[in-house]
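The structure appears right after this line, and notes come after that.
Every protein chain but one is kept in place in this view of the complex.
Order of writing sets the chain letters: A, B and C. Residues in each chain are counted from 1.
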Amino acid sequence: MSQVKKVEGITRESTQSMIDRALEAYPEKGKKKRAPHLAPNDQALGKACVKSNRKTVPGVMSARGCAYAGAKGVVWGPIRDMVHVSHGPVGCGWYSWGTRRNLVSGRNGVSNFSMQFTSDFQEKDIVYGGDKKLAQLLTEAKELFPLAKGISVLSECPVGLIGDDINAVAKKMSKELDLPVVPCNCEGFRGVSQSLGHHISNDTIRDYIIETREFAEPAGPYDIALIGDYNIGGDVWSVKSLLESCGLNVKATWTGDGEMERIAATHQVKLNVIHCYRSMNYMCKVMEEKHGIPWIELNFFGPTKIKQSLRALAERFDDEIKERVEAVIAEWEPKMKAIVDEYRPRLEGKKVMLYVGGLRPRHTVGAYEDLGMTVVGSGYEFAHSDDYDRTSPEMPDATVIYDDASEYELEQFVHELKPDLVASGIKEKYVFQKMGLPFRQMHSWDYSGPYHGYEGFSVFARDIDLAVNSPTWKLVKSPF
Amino acid sequence: MSQVKKVEGITRESTQSMIDRALEAYPEKGKKKRAPHLAPNDQALGKACVKSNRKTVPGVMSARGCAYAGAKGVVWGPIRDMVHVSHGPVGCGWYSWGTRRNLVSGRNGVSNFSMQFTSDFQEKDIVYGGDKKLAQLLTEAKELFPLAKGISVLSECPVGLIGDDINAVAKKMSKELDLPVVPCNCEGFRGVSQSLGHHISNDTIRDYIIETREFAEPAGPYDIALIGDYNIGGDVWSVKSLLESCGLNVKATWTGDGEMERIAATHQVKLNVIHCYRSMNYMCKVMEEKHGIPWIELNFFGPTKIKQSLRALAERFDDEIKERVEAVIAEWEPKMKAIVDEYRPRLEGKKVMLYVGGLRPRHTVGAYEDLGMTVVGSGYEFAHSDDYDRTSPEMPDATVIYDDASEYELEQFVHELKPDLVASGIKEKYVFQKMGLPFRQMHSWDYSGPYHGYEGFSVFARDIDLAVNSPTWKLVKSPF
Amino acid sequence: MSNELGLTVKPVCGISPEDEARVAAWIDTEEYRQKNFARQALTINPAHACQPLGAELAAHGFEGTLPFVHGSQGCASYYRSTLNRHFREPAPAVSDSMTEDGAVFGGQNNLHEGLENALALYKPKMVAVFTSCMPEIIGDDLTAFIKNARAKGIVPKDLPVPFANTPSFNGSHVQGYDAMVLAILQTLTAGRKVEGRCTGRLNLLPGFDANTGNYREYKRILEAFGIPYTLVADISDTFDSPNDGTYRLYPGGTKLEDAADSVNGKATLTLGAYATAKTFAWIKEEYSGVHASLPMPIGVAKTDAFLLKLSQLFGKPVPESLKAERGRAVDAMTDAQQYLHGKKFAVYGDADLLLGYVSFLLEMGATPYHVLCSKGSKKLEKELQALLDASPYGKAGKVYMNRDLWHLRSLLVTDPVDAVIGDTHGKFAARDAKVPLFRLGFPIFDRVNKHRVPLVGYQGAINLVTELVNKFLDLKDETCEERFFEMMR
Partner (left out) sequence: MSNELGLTVKPVCGISPEDEARVAAWIDTEEYRQKNFARQALTINPAHACQPLGAELAAHGFEGTLPFVHGSQGCASYYRSTLNRHFREPAPAVSDSMTEDGAVFGGQNNLHEGLENALALYKPKMVAVFTSCMPEIIGDDLTAFIKNARAKGIVPKDLPVPFANTPSFNGSHVQGYDAMVLAILQTLTAGRKVEGRCTGRLNLLPGFDANTGNYREYKRILEAFGIPYTLVADISDTFDSPNDGTYRLYPGGTKLEDAADSVNGKATLTLGAYATAKTFAWIKEEYSGVHASLPMPIGVAKTDAFLLKLSQLFGKPVPESLKAERGRAVDAMTDAQQYLHGKKFAVYGDADLLLGYVSFLLEMGATPYHVLCSKGSKKLEKELQALLDASPYGKAGKVYMNRDLWHLRSLLVTDPVDAVIGDTHGKFAARDAKVPLFRLGFPIFDRVNKHRVPLVGYQGAINLVTELVNKFLDLKDETCEERFFEMMR
């Protein structure tokens, strides 16, 4: 554990009183519910300081999504060679169509299927049920997309409420079409956030996918899988090439630019490397228990963390890998130094507030620090306690941690902390930009990327600089 | 001679009285000067009915250009492999840069030089003379454009007025650079229109270019040159391929997409085929007199005239050519019929007024007639009597002929004749469009083309239709 | 070894380049097109969203109004982020975060708690409630819930809380918009009709329209006429708000008092016949004054009709400034007609927009060749067909009703056009067909400021000419052989 980081002007007391002020506007009940989700960090303790994974308080303008979003948008959607059917009304699939930036290889509609497939439920489907329609559309999908390796059926709210049995349809049609049809009961009303959608999807992979394929080539000592990287803006491509340059064979990527077959054969690898713990720890644990595959949690943001990560990874392998890792680090370090030398002078001492999902509220802290910046607040949309445990040591002491923050709370914190950059999502972006505050979308890399790996850091550094130092901010204050 | 064409409602008297009305607004002197330039056609007589090639009446808004325009824009400019220097102040070259649509092959600045080269005269060049500057710029041009086959020096007004001797500079520098440097004394104040520029340029070609090259390959019986086609919108390419399909060898094109060397060796061909009589008859006559090369004047607009032209051309050759010409005609006629069948129903009976330059006021008449249209007025910017002689038989009897028309006169004629299409130049285009009248630019093919040859007719027919029948004209009259 | 689905274990084989090439060629064939059009159950790449999205847009169009999603929170996030991306603006809205227990006990508790919190935190002047799937299926009684909320003192007496049932399994965002506007007007005008009173105003209903420039254009036109107006659901300031360093939760919208008084208007005019169908039917019954419905004023003829109607309704002549604008639009169109004449377009989108695009294209002598609506009606089909039939340039055009963008792809690759007009979602089909996509509808996720450029009125016609023509000229310059690369076009 690194030494305790302090931020000038931020004490446990100052943070708590900021929290208290933010809570003042709430009605009693709401205040009581929200209070445990907001707290100053105790870095030395290194444990979660907030409650998490609870129902969102109604009416507070949460940034959270739903189980369907976690299943379609995060876990299943990026698998490029499957048709993913948004089963139910038209909207859910339409909103999640192309809006997450999980890039894919292949040809659209031929060998990748990053389109919107939906059963487009109508009134009659609600009344009479959608199972027959589902069976038919599966047949149509197979005919029109013969190269698809499988079909996932992602239930939207109505499906679970009207008592359809998609599992039976999937089983029947799988045989009929000789194609994996995977039912995923990820109705949006389930659970408290997209997190349950990740879990359900992991379980579905466990039940329907894993072990259904085997790699054609013989296993090797350096076979690994990259888990929990969704290839936002090309992240997977950056990390995969980095890992391969270290001598490792990345046999499967979960699920960024993912292939169903390789995911299905992942039980054959030697090590699972997980980046986004939140969304995929479940499957790592399954493979560990069932197939004895160890897993390691790494951080590919910023040179400091990447170096640590690569060395930790090398520890799991022999000297050859260790040497190659050192060589790779040695090759990249001067380039990283050049980047830091270029941007750090312009970013030194700038304050950042984070509010994102998955791994970023903790994993990116080091990358900002590489640029000389200080993260003064962080929080997650849909984290669990183990996420906050992991966050505590990364964040400076006494800085504010917020779980499932409402937009109201974020605004209050921003007014008090006056960060130089807010890094959060699309729903927050324009709120803070209207305040004249530099902002980066940290779910979608704001249409840039990749941010993972050494390659990614150069993009990240440039983007943070262009956000923080854009001359447009100087125009905000009118002379009249 | 075809039979006398009549237009309903147009008699010699109606036309003359229209002319008289148009002249009413003039002061006495102006009226007296303008009157001889306006007359009803006497088709049967087949002779010029108007005076022409006189000084423009000052102050009347003439469409005419100047000798420089005739030299740079028409004759010299299209020769692609020479550097053409607009010698004098910056404007003339700038205005004539890329505005005539004489397309060229080759690479810009490498093997074609359709840029603007100028000596950009400053006050001091006027005071001290520009000869030294000219010598220097010729050296610079040779160095920067090593593949240029020659340089033309086109004098602008000041050069002739300040007493520079570009001929001496050209002679000296030609030797020094071992490159033809052709001085062309085409100052804009010379003569009454661009026409003198053509003549001066023809004379300069005679004096400096022709006979300075010889074709490398032996002469053949079917060697011809295409004269007076400037490749507007690709005209030359259309006609050249047509002539070649008839078995003829087009050894040189004057001057559209022209090459200095081939022009220089044209004295070796067997026949000169001239399209634009006005701008290049001089050189045809020179080659006839000096080298015994016969010439034939043809019309490549519209299937009727093209057929007549090809047969007349075939008459100058042996049976083999005659057969090939008939085969070519037979191949194209059904295509032409299809075009006429498509467009004629939409254009039948529509009236056209022409006011252009060169050959078009007479040569395009047949093409309009192929589409079922009637030309009810025609005239030239810079014609001579021999042009009007040739126009008379083409135009319907008693229709108005106008020479060097002022915009005022054109407006008056249009108000009375109410044509369905006006076909003239850029300076007229928007005047008539504001009146809600369909219009086509007939110098530049309105940025379309080619219009020459069979290929060109399909473009012409489409363009005339889209102008005449555009639904936008219905929008002009406001409901309020 | 087998798995849950009873399929045998296979080796990883991937997709071979040969297979990929074969199928890539096949999906461009006429045979594939037929198979594709034979689809009955599967929808691929629809060009419409669900009702609540439209309802949220409508709600944002009113002063101090907080859109409130009764249903799952994920729905609300989806609607909001869609609006964020299109407008590049905030879209503040809340949900009451119903979860499993809502399915069992109903959503009243969530609604009440949500209202309490939202009112405390966001201090709206109105809360506009609309539903996503869950409450629609379990049958929540919103009338009762809201009544109870008032009874419990959660909702102040004078705070309007209109609500709309906006089931996602019915219609599209367009119907949801209609339902929400209707609910808001019903709520605000309740008891406000005064016999004999006339505000002297025009109520203008733009319908679902995510182009803030259009709203500003309507206002500019009405101001030029000197006609007092209430623009219903005016999102122009909500979604085109200044950046001056201050974040405003409610930067614009139709004044609630004006909306309430709209029932006493001198006239009510809808410019989105399809997107305000129910609202307008109700208005015809309930509102004072004259009622008129016109197509969205895209193109000269439809703008003429709009201005004539204004002139007639208010007995005012068309202002000189607009006459001059008309002339300038016609001028731009005549000057540029040759660049669009005969060009074939595929167009898709919402009904009201489609009618406008088709009308404008025909005015330019272009051909709306594939006209596709992924959520339409027989009435729309007939109206589009009638437009096409009325022009020689429409003869070759064909209307495709209730077809999606994967159908469009088949049309584009088997029966090519010069360009496509539609929203961002068509970019894949347009890329496959190697033709430009003019992004004119909703949503537009991949270009900036498109929502700021009006398409309606004469200025809109000029804007359309500019965008379409200059893109074709760009293409010409970018793709022509060097010998045809010229100074003038």
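Simple rule for what comes next: a contact is a pair of C-beta atoms (placed from the backbone, for glycine too) under 8 Å apart; a residue touches a chain by one contact, two chains touch by 3 or more.
Note that the structure is predicted; figures quoted are calculated from it, not measured.
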Where the missing chain makes contact, among the chains that are shown: A, B, C
Of B:Cys92, B:Ala367 or B:Ala405, the one touching the omitted chain in the full complex: B:Cys92
Residue among B:Tyr222, B:Tyr388, B:Phe432 or B:Phe460 touching the omitted chain: B:Phe432
Among B:Arg21, B:Arg107 or B:Lys337, residue touching the chain not depicted: B:Arg107
Contact set of subunit B toward the excluded chain (per top definition): 25-27, 29-30, 55-69, 81, 85, 88-92, 94-99, 106-111, 115-123, 125-126, 133-134, 136-137, 140-141, 143-144, 146-147, 149, 156-158, 160-162, 170-171, 174-175, 178-182, 188-192, 194, 207-209, 211-216, 259, 261-262, 264-265, 406-408, 411, 425-427, 429-436, 476-478
Residues of subunit C in contact with the chain not shown: 85, 88, 240-244, 323-328, 330-332, 334-336, 339, 424-425, 427-428, 431, 445-450, 452-453, 462, 465-466, 469-470, 473, 477, 485-489
Positions on subunit A where the hidden chain makes contact: 97-99, 101, 103-108, 234, 430, 433-434, 444, 446-448, 462-463, 466-467, 469-473, 475-476, 478-480
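Here is the rule we use: only the chains that are shown with their structure count from here on.
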Chain-level touch network, classified as line, ring, star, complete or other: line
Most central chain, Cα average position: C
Centre-of-Cα separation between subunit C and subunit A, whole angstrom: 31
Inter-centroid spacing, subunit B versus subunit A (mean Cα positions, whole Å): 68
Between subunit C and subunit B, distance of the C-alpha-averaged centres to the nearest whole Å: 53
